[in-house]
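The complex is shown incomplete by one protein chain, all other protein chains being positioned as in the whole.
Each chain gets a letter, A, B, C and D, in the order it is written, and its residues are counted from 1.
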Amino acid sequence: GGGADEGAAAGDGAKEAKVTFAIASAVIGPKEEVAVYAVAKELGYFAEEKLTVDTINADGSVAALQAVASGSGDITAADSGSVLGAAEKNVPVKAIGGLVQNWPWVMAVKPDSTITGGADLRGKKIGVISLASGSAPYARAYVKAAGLDPAKDVELLPVGVGAQAAAALKDGKVDMLALYTQAYAVIENSGIALKYLANPDIFTGIRSLSFSVGARDFEAKRDVYERFLRAAYKAMLFSAKNPEAAMRIGYKVFPQILAGKAVDERLAADTKSLTAWLKTATPASGTPEQFGDWGAISDQEWAKTQAYTKEAGQITGDVDLKKLWDPSLLSGANNFDKAAVLGKAATYTAG
Amino acid sequence: MAIKATARRAQTSAPASVSESSWIEIGGLDKEYRPRKSAPTLALSDINLTVRRGEFISVVGPSGCGKTTLLKILAGLSPKTGGTVRIAGRDVTKPLPEVGMVFQAPTLLPWRTIFDNVMVPAQIQKLDLRRHRERAQQLLDMVGLGGFEQKYPHELSGGMQQRAGICRALVHDPAVLLMDEPFGALDAMTREYMNVELLRIWQASGQTIVLVTHSIPEAVFLSDRVVVLSPRPGRIAEIMPIELERPRDLSVMSSDRAGVYVDRIRRHFNAAGVID
Amino acid sequence: MAIKATARRAQTSAPASVSESSWIEIGGLDKEYRPRKSAPTLALSDINLTVRRGEFISVVGPSGCGKTTLLKILAGLSPKTGGTVRIAGRDVTKPLPEVGMVFQAPTLLPWRTIFDNVMVPAQIQKLDLRRHRERAQQLLDMVGLGGFEQKYPHELSGGMQQRAGICRALVHDPAVLLMDEPFGALDAMTREYMNVELLRIWQASGQTIVLVTHSIPEAVFLSDRVVVLSPRPGRIAEIMPIELERPRDLSVMSSDRAGVYVDRIRRHFNAAGVID
Amino acid sequence: MATTNLVRKPSQPPASSAVGSVRRRLDLREKPQLWLVPAVFVVVVLGWEYGIALIGVDEYVLPRPSQVVDSLWRQLGDDQFWGHLWVTSQEALVGFVIGVGAALLLGTFISQIRIVEATLMPYIVAFQTVPKVALAPLFVVWFGFGLTSKVVMAAVISFFPMLVNVIEGLRAADADRIQMLTVFGASRSQIFRMVRLPSALPFIFAGLDIGIVFAILGAVVGEFIGAKEGLGYLLLQTNYNFDIAGMFAVLVVLSVMGLAAHFVIRLVQKRVAFWAEDTKVIGA
Partner (left out) sequence: MATTNLVRKPSQPPASSAVGSVRRRLDLREKPQLWLVPAVFVVVVLGWEYGIALIGVDEYVLPRPSQVVDSLWRQLGDDQFWGHLWVTSQEALVGFVIGVGAALLLGTFISQIRIVEATLMPYIVAFQTVPKVALAPLFVVWFGFGLTSKVVMAAVISFFPMLVNVIEGLRAADADRIQMLTVFGASRSQIFRMVRLPSALPFIFAGLDIGIVFAILGAVVGEFIGAKEGLGYLLLQTNYNFDIAGMFAVLVVLSVMGLAAHFVIRLVQKRVAFWAEDTKVIGA
């Protein structure tokens, strides 16, 4: 990848820096680590920013936040609810940019199911990943939005993700699943057909993953984080434009995604998964050419997210957003040459 | 304290072909130990012996000549290398129910009281427990362990443990009794007393007894015949019938005739050179 | 096959105050066993005994009277309940290095060959291994275990194991030797032979020996004095000096004077009633 | 020089009972663990409370004991908490009984018939090396989302340590004792009951001790996979809520459960395998 032609990269005065990106999941898959990290690394976006970025896998958002707060990692893309929870517990973290902006959770039923919406839910069993995961509060909120009492009118069953969840739905142990879109992509990839229910409006504007860093050395590393975000958003744009190329790059950087299979065997399915993930992390409508204002989270979105998180029990009171949310890096992070990235994406062929 | 002989003897049914005079038959018996890690040892060689029903046989021989080995083969505990061993007409390939044994080491179970240790055979053979409890108590009293019934083996002295082992072998009144130096850990007086008691029990019950002993006078005092084994590998050096009239009491031992027997057996040992 | 006495005897340094005539001092010794689960047993009561250096003492008494208990207390293995026990001027509260012991049961280590079992004391006390290996071999040959050095204990007969146990107690030539029925599992001939050998070793080495035995003639034959214990609780019934001239050989035992001693000791047993 | 003492002392001298009462009073000196254990506890807790800041561990990674105690206190006042505790205890206990029971039965069977051992053991080892956590989805599919799958997890994890110890223990029986019983005509099952089982007790109790600890672990891990209640679920929940002190409070409760079970097992051992205690040598 070329340097200057792709926009305002790190200034000449910028120092070389090392950054550890904590993946908030124990596995590497066709999601942020591919769309953000792998692409930025492979295409030299990090190098342009004079960054050397490494990854660690932390088992979930909480562990990832603990890692960045305590300095085991520098930056993570963690669930906003968990970020709020951390802030409430005085864990020194800061949110510096949004990532997943569209509500990633959705309800799915068997194709032949008679359930069409919230009104049909009375007496049904809903499969959630676990009662201590984002999927449970989502299911409750969904039921509530339909005017039912989540505690009485439905039963939540922890079914996990993947095969276990698919089996539970297929065997009729649950009537529907409450998972994130990308988890469904994996299920569909294995040849199981699903029918999705529309989310009510209440979920629009609730934020999921956001970039978060440790608060203690935030000021000192401000510049480094800005450079990281810029590279990350460039990679997002590239991935949005050409998910298949992004996926190929993902295989190159993380060969373990293949788990012993051939690229051709997995590419179609993984690209589908990655696309599903990208849809949640980019504006709901429009083409990549129209995307901009990467990472912005409006006050209204924060309020909605906070209300939802409170409802879910992850926080008990209001969080001081001024302390938690620092959007000051975003203008610099958006300062890059979109056209160059898009052009490269359009013509990219894996080397 | 009289130990009553129970009537079980009569029950032991033998094939009609087994004559009372060859109750135990040992023919051409060989035994070689073949340990995995060291050289084989020939312990017994060409043993031939016929014991009639109700006979009292003693086996004497230098240490290590194969006495214990012989008893273990009779007890069905150790496989023979060659020859035949039959008890009451049956080939001995595993322990027979009518055989009881006193071991060279007392081998009591540490988790059982003395009384319960003595009751082991009765319990195993599911005999009338009430009657055998009585018998166990009588036996314990006889050997001087009255009052120690509820103690555990490690609270007893070596000789007391051995006596408990004798009670255990007698409690179910086995038709054939194999005894491996039962009185080795006893002082001379207790030993003589036990000899007399054993004779009394034997006479009342009609048991067939094979006794291994290190005491030649004891062998002469108790036995109908004394089998003298030669040093390793054990061969029969002589089988000596003891023609002292029964019932015998300890005074027999001071008689000249007994002395002759003792001397004659003793000569075998000297001839063999025993040690070195 | 002569076993040379090593010169270690002289090294045993005793406080100047300890006279050679009270090498072992037992005063008012009491011992009560107090098991957790059953009634206490008074094993020894008011034992008083002084042994001079180089003396050969035998202890006899009915089974269960406390002989083993006495040896274990002397060996520092079992705590006394009352009284004093001193060896070479030192209170015995734990095992003393100059004491060796032959146990009533042979207690060999199953994971060691016979030879290595015999070498245990030399190894423990980090003695010159080369010289002691020679000595171990001599001892094994003496007791008739030549050729069995590389066997494991379970491949030996009871009497052979006991003999190995004797070799082990002798290999490091301890100043004080405690022997608990060392010849119990041996036939009469082997026993007599071992008696003679023991006397020879003792005379050459000047060891102080306390021997527990069930054989009264053996006690008389070997000892300077014989301690007779009464039945439980063990008390000293008599301490009998044996005034037979040394060196002794087996013919001594057929002498009238020896017979008198034997009879006198035997009377103690009869008087006590021994069993029941 | 003959000394005879003709006054026979009573076999239970008065001194004996006196010793008994002294013993009871000196408990603290005879069993210094009675104060040493709490002492160590206090030292550890104080060190943790005040040392944590020094070594620079953050509270949200390792909370201070005072915070944990606060949280614990709050939990203990909550009925739901006792519900969780009850569920996990139940799962662990039932799983323990099943796992250990199965190990006892299979171990007995296996060790009695050499050929069965040689044939089955490789499969058992192979199965044990499979991380049960990875099989969790299968467990849930097979045993449902309720108690059963957690009980199965607890049973499966506590099974193996017990099995190995049972097999090894039943083999350790003294050959002479077995010979003795054989001569008296004992059947296999009598030999088993009279000799093999008692001889195996030290092994079996070691297996039980390991087993109960792993049964609790198994139940908790089972709850990680898919549960609506139980301490494992509570762990997930507190972690999800970033309530690290609360999470440690649950961990403390789990520890106490394990401890209690350990002490019960050791107590039973002392009662059941009493002879091993009595034969110990003084000063060795």
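Going forward, a contact is a pair of C-beta atoms (placed from the backbone, for glycine too) under 8 Å apart; a residue touches a chain by one contact, two chains touch by 3 or more.
None of the values given here were measured: they were computed from a predicted structure.
Engineer: In the whole complex, not just what's shown, which of D:Gln33, D:Gln80 or D:Ser189 touches the removed chain?
Structural biologist: D:Gln33
Engineer: Could you tell which one of D:Leu62, D:Ala102 or D:Val272 touches the chain left off the display?
Structural biologist: In the full complex, the listed residue that touches the missing chain is D:Leu62.
Engineer: Using the definition of touch stated at the top, determine which of B:Ser78, B:Gln125, B:Gln138 or B:Gln203 touches the missing chain.
Structural biologist: Of the listed residues, the one touching the omitted chain is B:Ser78.
Engineer: In the complete complex, which positions of chain A touch the hidden chain?
Structural biologist: Residue positions of chain A that touch the missing chain: 26-29, 55-59, 62-63, 66-67, 70, 72, 162-164, 166-167, 170, 186-187, 189-190, 192, 255-257, 259-261, 266.
Engineer: In the complete complex, the non-displayed chain touches which residues of chain D?
Structural biologist: Touch with the absent chain occurs at residues 31-33, 36-37, 40, 44, 57, 61-62, 115, 118-123, 125-135, 137-138, 141, 160-161, 164-165, 167-169, 171-172, 175, 178-179, 182, 191, 202-203, 205-206, 209-210, 213, 216-217, 220-221, 224, 232, 235, 239, 247, 251, 254-259, 262, 276, 279-281, 283-284.
Engineer: Determine and list the chain C residues touching the chain excluded from the picture.
Structural biologist: Missing-chain contacts on chain C: residues 72, 75-77, 94-97, 99-101, 103, 105, 107, 109-111, 120-121, 124-125, 152, 154, 172.
In this section, only the chains that are shown with their structure count from here on.
Engineer: Distance from the CA centroid of chain A to that of chain B, rounded to the nearest Å?
Structural biologist: The separation of the two C-alpha centroids amounts to 86 Å.
Engineer: Roughly how many whole angstrom separate the Cα centroids of chain A and chain D?
Structural biologist: 43
Engineer: At which residue positions does chain D touch at least two other chains?
Structural biologist: 278
Engineer: So which stretches of chain B touch two or more other chains?
Structural biologist: 105, 152
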